[in-house]
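Note that one protein chain is taken out, while the other chains of the complex remain in position.
Which chain is which? They are A, B and C, in the order written, and residues in each are numbered from 1.
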Amino acid sequence: MVKAAILGATGYAGAELVRLLSGHPEAELVYPASHSYAGKRFSDIYPGMKGVCDMVLREDDINSAAEEADVVFMSLPAGLASALVTKDVLDKAVVIDLGADFRLHDRNVYQEWYRTEHHSPDLLKQAVYGLPEIHREAIKGRRLIANPGCYTTCSIMTLYPLLKNSLVETDSIIIDAKSGTSGAGRGEKLTSLFCEVNESIKPYGVASHRHTPEIEQELSEAAGKGIVLQFTPHLVPMNRGILSVCYAHLAAGVTEDDVKKAYSMYDGEPFVRMTDTLPETRFVKGTNLVDISYRIDRRTGNIIAMGAIDNLVKGAAGQAVQNMNIAFGLEETEGLPKGAGCPF
Amino acid sequence: MVKAAILGATGYAGAELVRLLSGHPEAELVYPASHSYAGKRFSDIYPGMKGVCDMVLREDDINSAAEEADVVFMSLPAGLASALVTKDVLDKAVVIDLGADFRLHDRNVYQEWYRTEHHSPDLLKQAVYGLPEIHREAIKGRRLIANPGCYTTCSIMTLYPLLKNSLVETDSIIIDAKSGTSGAGRGEKLTSLFCEVNESIKPYGVASHRHTPEIEQELSEAAGKGIVLQFTPHLVPMNRGILSVCYAHLAAGVTEDDVKKAYSMYDGEPFVRMTDTLPETRFVKGTNLVDISYRIDRRTGNIIAMGAIDNLVKGAAGQAVQNMNIAFGLEETEGLPKGAGCPF
Amino acid sequence: MVKAAILGATGYAGAELVRLLSGHPEAELVYPASHSYAGKRFSDIYPGMKGVCDMVLREDDINSAAEEADVVFMSLPAGLASALVTKDVLDKAVVIDLGADFRLHDRNVYQEWYRTEHHSPDLLKQAVYGLPEIHREAIKGRRLIANPGCYTTCSIMTLYPLLKNSLVETDSIIIDAKSGTSGAGRGEKLTSLFCEVNESIKPYGVASHRHTPEIEQELSEAAGKGIVLQFTPHLVPMNRGILSVCYAHLAAGVTEDDVKKAYSMYDGEPFVRMTDTLPETRFVKGTNLVDISYRIDRRTGNIIAMGAIDNLVKGAAGQAVQNMNIAFGLEETEGLPKGAGCPF
Partner (left out) sequence: MVKAAILGATGYAGAELVRLLSGHPEAELVYPASHSYAGKRFSDIYPGMKGVCDMVLREDDINSAAEEADVVFMSLPAGLASALVTKDVLDKAVVIDLGADFRLHDRNVYQEWYRTEHHSPDLLKQAVYGLPEIHREAIKGRRLIANPGCYTTCSIMTLYPLLKNSLVETDSIIIDAKSGTSGAGRGEKLTSLFCEVNESIKPYGVASHRHTPEIEQELSEAAGKGIVLQFTPHLVPMNRGILSVCYAHLAAGVTEDDVKKAYSMYDGEPFVRMTDTLPETRFVKGTNLVDISYRIDRRTGNIIAMGAIDNLVKGAAGQAVQNMNIAFGLEETEGLPKGAGCPF
């Protein structure tokens, strides 16, 4: 039984982690923590979990957490994790950080996009980018796992086979992504109010969203060359889901078979479904799945590759559990839903 | 391993049953059937279930189903089940009918409210009203189980303790209930279109909804006298959920303690949560739970008892699985979710 | 041309008032004010109004407002209006208060339900309850108009004819009301976040909502006797709309004709539509209309009377404009929409 701690357990990603761990046969939540709600029961904050997790929330104390748990999940604002994680902590527990602090290999890139200081640059080398379908082997045995972002998981997985196999012109990539509102978190912000979100769609962070360098880093590695791309996120009036619609110009001579073969890298992956029909976010809601489909347009010479995930599961808590499963040698799919009810 | 058939597997309730059974450790779906989609894969109709249930849909043939399965779930339009179920079928399999045909003990009441003929009145006596928290013992060993309606499950369970203990004036009951849109089914009706439902709320079936006699039947049994009550359903722009807000005038001399004691009948029930805070449908979404709370208003002399369920789970497929578990001597909670993620 | 000021112009009700006044042929907004956003343009806060109202927001200064305007609309938190309005202000301008401070005739009732002090009890006698369909004559020529609440407008108008004509048992009234989320205002509250409201319905303020005494006051006047009633509001995942479903036991001997005749008091009312079909909030969205329908249930002896309004229009800004029109001798319907587009 893996003992788990969660710092930031009452944010949407943290709470989803509580839900998933509560149904996990090989893990046990022993230390749920929340700075805002320490001292209250988790189910006072999330009444839907009454009877399932009534534990009292602790303070966000990483050292106590690492003492009591085998794995410490962190779901905290940017900049906080890098200040909290130490070698001492990593000696005691595996750390899976759902935030951004350990995702970018280059501290300068981090500081430029996040406009905050990185407090533990020396630990960056020890961190692995926790996207199992791409870095599975590197995750095994690692003590510090940087859980990827939601947009990034979806976008990287959708485009990776094309870049890895040099099938597209690397300077032509455009990612138009759409997210449900839980991605904006549980903060009491005007822009997150029901009446400000409902019945509308909007782009935001155009040419400036922080997930851009993370996608570029991973796709550059895949391509073996530096990639600069266009990433545009949108807010959609729904609770959950991310859809990444990715455009790229096919390289000269690329055939449909080449593309098909490239995506065959996902054959056998338990959480990837290549679909003939176009993805819809509802078909992955509540699951750890990534649905991917593509179309080749001979009129324009473009490929349109589309991926869908649940931002709170594969885009956050589910992938964190998947990483935990790998890190602790458990069955990788343990505790992770694979079929989506509809309507949900 | 209990072998299960589902007739009507591609309606919303049927599909939810597929989802629940696919995660049930002691049951196996062997015969998914659909009149409209026979010959297609289930996951062609519900792509969210790709990889989990890719079985080919059979015809809605109850005899074949009963041959191959231990339990036959039926989720069919009113009037059809009573024409299909026979003694021969019941000899071969337990039948759990998610429709209305076997819920009302009195054939005449059925025919009056449903305005269709009942084809097997002789079987009515063999049927049990499958509300486990009230008729658990009677369900055990029964071959024909009438799974209760969604509004009725929620309303009966919310009011039952008050009637059973004579705490309210029996001619004062008003149930104002609200349902998500999946309750209207998957039929291609104008009134179910997104643009006709979204951004609005409406009452319907005022003083005439078919769930009325079902609620009256069960509450009359509880009270030991005939009860006539007011039931008003509403359509809410959300996928799932039922909220029953029930009003009744307290009988003379009834104290808060009397009420509390009455609801203690649910102590230990795995799927009932008495809550101090008021119920919200999101807190039971995706689960087999009933959340119940009440307020006593000394100004008016009324008690307001409120219950919430997920109409597709406790109001349909989940309760059907609960009934199966009881009928086959399995752990009653097997395969049934108890904690709700939020937001979902 | 009536010159208008609005204190609290950037709340949802205040902004709706800006919108309605901007299309009003006989009124002109000269003083839009907002404590939070003073100094900014109105269209910076509400970009949908860019090009229509780009005025710079002033401070919420009632004296300046009354100097510059003929009518001062106030849309402020409870307790503030009663501290601001003075005889001097009323000498200079007509005040239409969209808040609760001048709605209840009895200061003690106000203080009991609102748990705040009333600062100008002497002005209560000068105030008129601004529900035109009931108090039209009294509104004319008045300097202080208390614009009714949203739930109350809808509930009172739906029930008034029944009480006025002694058609129902006065101790049997139950109002089960449902509101869109704009009714909760633009405050940055956790319970107003998209992800906390969407895909759920909940009751709140059971047996304690502040609109209760306001409804009781007006219906008591209608009945000529003190009425105590049950009022339960609900939050619905939609932007706008209120539905009041009102239950009462018919008095002995009351016929359908009696009821019909009672509601004929609304014949000729420009903003009331008696409908055969049941009301849906979308059919009044964006308009100043009240749609009312009823059903008599001979099984239970109850009448179910149902009304629908747009909470921001007839429930707030639209009714305020209607009151202004009356107070200033304009055509009562001027500037007020009467037809609802669908879907909207």
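Criterion: a residue touches a chain if its C-beta (ideal position, glycine included) is under 8 Å from a C-beta of that chain, and two chains touch if they have at least 3 such contacts.
Owing to the predicted nature of the structure, the values given are computational and were not obtained by experimental measurement.
Among the chains on display, the ones the left-out chain touches in the entire complex are A, B, C.
Checked against the full complex, the candidates C:53, C:94 or C:223 give a single residue touching the omitted chain, namely C:53. In the complete assembly, the contact with the undisplayed chain comes from A:195, out of A:53, A:89, A:195 or A:222.
Across the entire complex, the residue among A:178, A:273 or A:338 in touch with the chain not shown is A:178. Although one chain is not drawn, its touching partners on chain B can still be listed: residues 12, 181-182, 186, 188-190, 192-199, 237-239. On the side of chain A, the interface with the absent chain consists of residues 172, 174, 176, 178, 180, 195-196, 198-204, 206-207, 228-230, 232, 234, 236-241, 243, 245, 247, 278-283, 285, 295-297, 299-300, 302, 304, 306, 342-344, using the contact rule stated above. Hidden from this view is one chain, which touches chain C at 12, 15-16, 19, 22-23, 46-53, 181-182, 199, 239-240, 273, 275, 277, 280, 282-287, 291, 312, 338-344.
Convention: only the chains that are shown with their structure count from here on.
Averaged C-alpha coordinates give centres for chain A and chain B that are 37 Å from one another. Chain contacts: chain C has residues 195-196, 198-199, 237-239 touching two or more partner chains.
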